[in-house]
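Not every chain is included here, but those present sit where they belong.
All chains are identified by letter, namely A and B, in their written order; residue positions are counted from 1 within each chain.
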């Protein structure tokens, strides 16, 4: 919606390419990141591999090939490649020196495959934020998914960063409990934290699991990590009660640009209560997916379609106080992208996110 | 097909945006006119409103919002707007000074909503032609509809202005009764009248309601009003009989450009005979919609597709005598659009419409 639009990606960062259980050692998976077709699979010793999904011979997608013993064989003419992208078999003659497929650095952590689309030598596993809450939550107390939204990843991030939309877009589930919340923002040069707190309000259906009767204190804290990894810590306790860590619902919202107006939206939602209740888990999953797929997705896609018709230099968006976090996130991201390009960031117009 | 193509719209004119009964006070309606997304609804005191369908905050379509008590509330973050496009509520803080949505002049007349896409101060309700026959016809003696045709509005107007197509495109309904009709054209600087008359011919099915037995005198008069409002007065009487006003079928064909190759085609067809016969009305509606949707629409859309492949400066259309009215209409419209732009009209090549 300003400095960061379209193809302005931050390349030197980890992006989620898949959930770990999407990868197998028998069927390659095709997925597009930054407009680049990738083939994802388990190579030798089960290692997760992200490779350019294009045979160097005649450009057939390698994802249409076969995978066996960690080796991917092109389904068109039979060249085989190992986990390093090296050609290990040419059934028609000697292996040509140029027979190499580009491989991207990967990291498998927190039940997810992360890929590094920038300079390989800069790939640093310590720069991935810690989402250890996913690892420590039992399977019956979490659910995850992926939806691909036809909109720029920044619009999806805006949606998570500005929870003031919840009362309007999700009235029957999350409702208006945050409508009159106190909101505060803090952050540094790569992260932001936006905190909403409502005291002594009637809980909406999404919070009635935690507080079935009487009023509640409700909170939601959005932790944003550049470029587009967000964790929401939210929950409710009976009015005036103290909070325990187990009262928090922790939700990862992990956004990966597929292209300038297409985003892979990975999510994983964990809880600390009723952790053995698989039926409750299924109910929550169904509720969340209804909200994500039928409320967030169509609105963000409609917003993207309108945005495509607007000249932002003539018609900047009208910013409200609730846009504070989204605007700060875009500024931080704009600076990081500019730094990556070694171009000094241009002066930011204050009123434009 | 020459002077007037693509995005050459006459802006300072009334265009139909909807039928009145499409508007409600509870559900906003989205419709695109001149590539501009509009949201249509009934505001305070039931007044018909046409507003830019884009929230100034984050550009969400307002048509995805909710409508209550004449106020439209954005479905994303809850800004509310009145019938004048003024923001009347910001749930997140004070109302910002720039919180205003563009509103277009409207006119509700002849059971339709008309919108003015040009200079608001030039909007003049007296310039809408009189279609009072719609108001005076009882509900059981008229029917109306809307179809959106994927073609330039001028191609749709050509279709109505040149009824010589009827024998070929509608052989089983209207048939060839006008094939050897006398045709005459008259007009002024904003209107045209093309008149077809056939004497003592066997009526086709569409005219057998009026003349069930024996031969008939049949007429069709197309009244064109710039830019693209047409009324066809047609009918049949037994050969040699005199005509009464009630013998006329009066049909409004009201064309609104949605975009350069997309047209909202509104129609309302009224009659003066068997005016209480609702079943006959339903039969006629079914007959007309068959012809419009399954004969006119696909042919005009196919013509548009072919036209998109042609360089008209190298391959002008081959004009026949029957194109006279369509050619004159395009010339008039070309002059009006040029005048609106204060550009002198270029010399018209005689053989090109």
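Note that in this section contacts are C-beta pairs under 8 Å (C-beta built on N, C-alpha and C of every residue); 3 or more make two chains touch, one makes a residue touch a chain.
Only a predicted model underlies this, so the values are computations on that prediction, with no experimental measurement involved.
Of the identical chains making up the complex, 2 are displayed, while the complete assembly in this file numbers 3 copies.
One rule holds for everything that comes next: only the chains that are shown with their structure count from here on.
Remark: chain A and chain B have CA centroids separated by 47 Å (rounded to whole angstrom). On the side of chain A, the complex with chain B involves touching residues 1, 158, 162, 164-165, 167-169, 179, 298-299, 302-303, 306-307, 309-310, 317-323.
Considering their complex, residues 35, 37, 53-54, 56-61, 64, 73-79, 90-93, 96, 98-99 of chain B touch chain A.
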